[in-house]
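Sharing a structure, written as structure tokens. Questions coming.
The complex is shown incomplete by one protein chain, all other protein chains being positioned as in the whole.
Right, chain A next:
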Amino acid sequence: MTLLEALTQFAYECNHNDRLQAMNRDWTRRIQLDPDDTHLPHYIISDSGQLSVGAGAVDNPDLLITSSEEILTAVFSGQMTPTEPYNAGDLMVKGRQDDVMRLDILTLLIWGE
């Protein structure tokens, strides 16, 4: 699975989950994923909770996530919780902690504990 495929699946799960839609109706953010090995950025844009994803960078992101492409793919496909690489220093984030927490909760509610 590629990172883009994982993100597409992640966005699909979010956009078809009523609970997440209600939870994120006030959440409009630009998130950029920077794989530090391939250097091919991807993005997630939340527009009032409706997610869109794609390859490329975004202007003035609210959240920057840096890790290897393998870890990013594993996190957004539910193979790994974000906390594991995060607490190991293998996944670094720049942005507001509220947004980091929100993203973690999204993965929790989609993929379970």
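Structural remarks
One rule holds in what follows: a residue touches a chain if its C-beta (ideal position, glycine included) is under 8 Å from a C-beta of that chain, and two chains touch if they have at least 3 such contacts; residues count from 1.
Going forward, contacts and distances are computed from a predicted model.
According to its UniProt record, the chain left out of view corresponds to "Amino acid permease" among "Ethanolamine ammonia-lyase large subunit", "Spermidine/putrescine transport system substrate-binding protein", "Peptidase" or "Amino acid permease". Residues 13, 23, 30, 32, 34, 39, 41, 57-58, 60-62, 64, 78-79, 81-84, 86-89, 92-97, 100-102, 104-105, 108-113 of chain A touch the missing chain (whole complex, contact as defined above).
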